[in-house]
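Please find one structure pasted underneath; my questions will follow.
Of the protein chains in this complex, all but one are displayed in their positions.
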Amino acid sequence: MKKKTVFGNWEAGAIISNLICAKVFLDSPRLAVETAGTAAWIFTIYIAILAIIGFTVIQRLYKPYEGKDLLDIAELAAGNIGRVFVGLVIILCLGWSTTAYMRLFSENMKLISLTTSPLSFVELFYMVCLVVGAYLGMEALSRLHAFAVIIIAAGFLLIMLGVVNYIDLGNLLPILGNGAEKIFIKGASKVSAFFEILVLFLLAPFLKKYQNFRATGYWSLGLSAVFLLISSFVFSSVFPYPSSLERTIPIFHIARLIKLGRFFQRVESLFLFIWAASSLLYISVTFYFILFTFQKTFQLDYYKPLIIPFAIIIMSVSFIPSDFTEIIGYEVNLFRNWAWIVAFVMPVLLLILARLRKKKPAR
Amino acid sequence: MDIKKRIKNLLFFHEPQMEKPFILKEDSSSDGRDNSDIEKNKEGSRKKKNEDLLLLKKLEKIKLTDKKEGSDKEEKPDISKQLSENKRVIEERFSIPLNGDLIIRKFDITVKDSVIAAFLIFFDGLVDTKVINDDILQPLMLLSNLDIKSDGENILNYIRSHILPHNQLKEARTHQEVIDEVYFGGCGLYIDGLDTAFTADVKEFPGRSVERPNNELVIRGPQEGFTESLRSNTGLIRKRLMDQKLITENIIIGRRSRTPCSIMYVKDIANDSLVAEVRRRLKSIEVDHIMDTGELEQFIEDDPSLPTPQVMATERPDRVCSMLTEGRVAIVMHGSPFVLVVPVTSNDIMYSAEDQYLRFPYSNLLRIIRILALLMSLLLPAIFLAITNYHHEMIPTDLLLAILSAREKVPFPSVVEVFLMEISFELIREAGIRIPGPIGPTLGIIGALILGQAAVEANIVSPILIIVVAVTGLGSFAIPNFSAGFAFRILRFGFIILSAISGFLGITVGLVLMGLWMVNAKSFGVPFVSPVAPRTSGGFSDAVLKSPVWKQEKRPDYMNAKKGRKQPHISRRWINRDVDSNKSDSEDNNG
Partner (left out) sequence: MARGKLLVIFLMLAIICPVMTSCFDAKEVDDMGFVIALGLDKGKTNALRMTLQIAKPMAGDNGGGGGKDDGLPYAQFSVEAPSIYSGLNMINTSASKQISLTHIKVVVFSSELAREGLGPYLHAMVRGREFRPNMPIVVARNTAEEYLESVDPKLVVNATKYYELVYQSYKYTGLIPKVEFHDFYLSSESLCKNPVAILGNTAKFQSVDEFDLKDSTYLEHGRSSPFEGDFYAGDIPALGGSRSENIGLAVFDGDRMVGELDGTNTTFHLLCTGDFVHSYWNVPDPLSEGHYVLLDIKQSRKPRHHVEIVEGKPVIHLTFNLEGDLLSVQSTIDYEAGDNSMILESAVESYIIDQLLQYLDKTVNEFQSDICGFGTHARGLFTTWAEWEAYQWKSKYKDATFTVDVNFKVRRPGLILRSKSSVTSESGSDTQ
């Protein structure tokens, strides 16, 4: 039907890492602090390890299904119904994260710089990128990631380096923060921070080889764990525990502190560059995968006619929540508590089902 | 209604037509597009001639010329044995006697007691009359009387092998071949009783001699530039690139102008499918006249809407040579001092020829400066606008107050101010090129005085903006590629608008869109932003910064050249005293 786009580990790793790490610019450091108090960094390591374990299980099971994405596997496991069901679940989840992130990023943008612009105006910018990205397709998006993510990462590290004077390791004490129970038992569901690894299972056909799939998964999980760790570490060491909970946009508050002599002060607006870039990439990729999944679920020939309607739906839905805290509430308390089921449990179940189905006819 | 139809067309879905874009693949043999089997057969003989020529070139410095193959091989031989018939055809084709500068010289040849009528045609002004006199007319008319010991029955062979001492003599079977040759500065010789005509290359075009390149200047490096003549251009390339596998394929473009062009590549480096694609695109061009590679470039580029050039046009033979060695293909066109090289990537348009000749720390400094120049030329006015309109807190207070007091009396909003200055700057630039030479210097005075001084004095613009625009202008001049400079000048206005709308957010959106646009582009099947995106292995040795020459071991991966390696892992073999100098020879050529 169409020439298959194939790209390398580097691009795929960049996409997944950016997807997972984009939340650093929203509220991920604060969430870590909310769950674990002063032990936010331990908590981050913990959920990263959980995610890597989860991925290891999935990756093992994935081996016979080289080059197949989750929808193919769902079809193998439960036929057409399975595919449609899984497709709808994925569309719902990705749709939610796209709308939520679009709204959150736009709201934050309004907080930071465009205070008097209407929300729809800010979201229009996101819309343009999202539509253009979807039109040009995965190849262009992946290539853009290949170098944009490096720049974003470098900018992020620069911010972290800029506040090195303000880091007070004393703020990481008491070492266990809110207590082991809260971190390790209640915090486990926060592994949903790595929910975006789901996209990797959709990326599988683009990566072709199983080795690439595995390498990309580990690399991107590892890298994003490092970045999440850096962010929560710096955030919780710069802002002492109870006050850190107040900060709406943690990284923005960190960037505000940067001061190099009299000349370089308040460079937080420069931070806006990497922040906006990261969010634009996030939204374009998730949007593309909504279309991709929809196309595949309903076995359509083309996805391009869907772009405009879907974009309009996403934008309209993002206007539904009445205020900022409401959408944060949905995102944090609902989505980020349960998304791990979709990202980790669902693939495992599907893979096991698919295996069972495969074995039966053989006997 | 047309508009109604168009809107309908826009809004409703239509089955897209599947196009198969050309993608440069690793394995060139599997590419089914390479359909010209005849070409392949021809290559053998052409190669031989090239080798001969190379030998000749090394032995004696004769004027280098490649054999001009008749590209219209399908044409039937139409030269008659009757000289009068031929003459009539020629006169008709050249519109004699309307055409004043075509010379038809009739004469007789005496061969072995028989007198054969013949005539010679050439254009006055395109040929070297002395060569015609000495090497063609004289032997035919005078020396043919000499008793030559040969029993050649065949007059054709006899004339060719004994009488005409001219070094480039070809036989033509069709009138068209003769005419092409005559237009390209040759002369045609028709002999009564032969259905074959001779063509001899006696061209001497009026034109420049080889001069220093005007636009791509370097301090360290060769100082020759291409001229308007095809053969001297291919000669300049051959002179530098002494490679036995260097191929010069001829091709004629233009249905009426029949402009001769050459495709040059190194046969065992350049990817076959790339060469085939270049050939295909060039051959497919249907146009009456074509004047310059500037036009040709627009005919063959992949995406006409992309702001940046997708074909490299250079006037430096050394540049072309180094790119040929990487496996690229050059297109030389008669009448243009710019040679096209394809494919190019975004990196190539940011590099100057000098980068390779300078030691690597120096050229890396230059490259960093050029990247800065690019960013400035693209973004500086936009960033200035964004900061002064949206992000006041970023400016150091002292500077802010300086800007504030400078702007206090300026009546325009800063967007208008920026546009005003940018447009005036573009005006100065354009006027500087168009202005007649003698009054050129005054322009600088006018520009500097009126725009710089008076505008500030009159409180029309703020002085700080003049600095911004001036630095932006300098930045755009530091971009080595002329066309790329244009690209960024145009895009700059886009960024100014975006930043006026929403500050840094607008700029970021602009950058993302531009990024998407660029990475989606391809130049002859090579992704435009490679080796950065998509990242290819080992492409970083010359990607953004340059590694030392002895470390540039591999050709760019995205070229998919037949031989990936340029030099062995240890190219400076003297470094290791123990290495046997013969031992690593085998490593040299393992692509």
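All chains are identified by letter, namely A and B, in their written order; residue positions are counted from 1 within each chain.
Everything that follows uses one rule, which is that a contact is a pair of C-beta atoms (placed from the backbone, for glycine too) under 8 Å apart; a residue touches a chain by one contact, two chains touch by 3 or more.
Nothing here was measured: the structure is a model prediction, and the numbers come from that model.
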From A:Gln59, A:Ser97 or A:Ser117, residue that would touch the chain that is not displayed: A:Ser117
Touch criterion as defined above, residue of A:Ile150, A:Leu176, A:Val226 or A:Ile313 at the omitted chain: A:Leu176
Missing-partner contacts on chain B, residue numbers: 9-10, 14, 16, 19, 305, 388-390, 392-393, 397-398, 400-408, 410, 413-415, 497, 500-503
Those residues of chain A which, in the complete complex, touch the missing chain: 37-38, 111-118, 121, 124, 127-128, 131-132, 135, 166, 168, 170-171, 173-180, 239-243, 246, 253, 256-257, 259, 262, 265-266, 304, 308
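The rule is short, and it goes like this: only the chains that are shown with their structure count from here on.
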Separation of chain A from chain B, taking each centre as the mean of its C-alpha atoms, in whole Å: 46
Touching residues (chain side chain A, partner chain B) in the complex: 3, 7-8, 10-11, 109, 113-114, 117, 121-122, 125, 128-129, 132-133, 136, 139-148, 262-270, 272-273, 276-277, 280-281, 284, 302, 304-305
Complex interface listing, chain B residues touching chain A: 13, 16, 20, 387, 390-391, 393-394, 396, 502-509, 511-513, 515-517, 519-520, 527, 529, 532-535
